[in-house]
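The structure that follows is given in the form of structure tokens.
The complex appears here without one of its protein chains, the remainder shown in place.
== chain A ==
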Amino acid sequence: MAHFIDRRLNSKGKSTVNRQRFIRRYKQQIKKAVSDSISKRSVTDVDTGEQVSIPTRDISEPVFHTGKGGKRNVIHPGNDQFSKGDKIKRPDGGGQGKGAGEGDASDSGEGQDDFVFQISKDEYLDLLFEDLELPNLQENQLDKLVQYKTYRAGYKSDGVPSTLDIVRSLKGSVARRVALTAGKRRKLAELEEELEKLKNDTHEHPIEIAAIEAQIEALKARIAAVPFIDTFDLKFRNFEKRPVPTSKAVMFCLMDVSGSMDQATKDVAKRFYILLYLFLTRTYKNVEVIYIRHHTQAKEVDEHEFFYSQETGGTIVSSALKMMQEIVADRFPSDEWNIYAAQASDGDNWADDSPNCSRILHSQLLPIVRYFAYIEITERQHQSLWREYNKLTQIHSNFAIKHIRSIEDIYPVFRELFDKNVSTQQGAA
């Protein structure tokens, strides 16, 4: 009688739309919580979702209901001590007696607690990166980001012997031979039949037989003259190259680890790198990260060493740029990889080195990278490096420099760097 249906395999996100509606409605509040969170939470769990809280009063759904006061009669179970007419002290905490309108409590009694809930990683990132766009992606996608992949695309009649398709060629040969000899073979068959008839005849026909035999000979010779294979029969496999946009990206993190960079400054830098990384992973399937740290010499290191090992000494920024250039030339050809770089520094550099840096960037790095961001984390005056870099920003649209003072600045600066407007302007230019 009953009809059983297994619904377990149905999609489970039936409420997703409603959930999105909710998030849409409270976007302002949620967004604020999200941008607060980036400066608060530990850098290592930036890849997970985020707890968001909204004041309950903002999301209440008001209905008419009764308030405190008046006269109420309530029935309770489990009388263990009362008799009619007993007077009891009103319980503390709320004027109305215990359970005065239990049904009301859910409407009014929730207090001012915040409505706290978890948004998923994707929702978190969407909110975080809303209005942001990958710089320069649009205009470069057509020319540089493209790789080619070879596909089979039918047959052609000329080509190199290695692409010769034997089966296809022999099929052509058979077809050609059949086509060229069909008429002759029919004639031959007729002649042979006639010859047979003449030979079996009771009368002798030596002259006719000789004539027919001569014809047969001639036909056979002509059939044999059709070549077994002709250049006309040869078929070669055709290949075609199609463009495939590459989804590979490499991100270079360059950081000054000289004595002047303290751990707090490095943490600021780290957050910036994490934002950039997350940002890139949203567009590219796999993003490689190369860490290059430098003082007077540059070194490629792993993540932990990059952020946490302590070095001392002077600063020569160009060493890191040179190293980056070598690594690009060696491992990341710029026609296959989307190259991004972010350099963080406190602005210190050996004064004579700054023009060097500028020159390397200008002539070698900036032409091949998608985007190069330089952030200076300092509270002091700008020094020679900033001034040199500043000149470069006039020339190269894919080069940007920003000044960060404290952790709170990171997110706004990041937004500014990757603002949609900027990149559309660049795209138009």
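Couple of notes before you dig in:
The rule we apply is simple: a residue touches a chain if its C-beta (ideal position, glycine included) is under 8 Å from a C-beta of that chain, and two chains touch if they have at least 3 such contacts; residues count from 1.
Everything below uses one rule, namely that contacts and distances are computed from a predicted model.
The protein name that UniProt records for the chain not on display, among "SpoVR family protein", "ABC transporter substrate-binding protein", "glycine dehydrogenase (aminomethyl-transferring)" or "Hydrogenase 2 b cytochrome subunit", is "SpoVR family protein".
Within the whole complex, the absent chain has one touching residue among A:R24, A:H203 or A:R380, and that is A:R24.
Considering A:K89, A:R152, A:H304 or A:R380, the position touching the chain not shown turns out to be A:K89 (whole complex).
Even with one chain removed from view, chain A keeps its contact list with that chain: residues 1-8, 10, 12-15, 17-25, 59-80, 82-90, 95-104, 107-108, 115-118.
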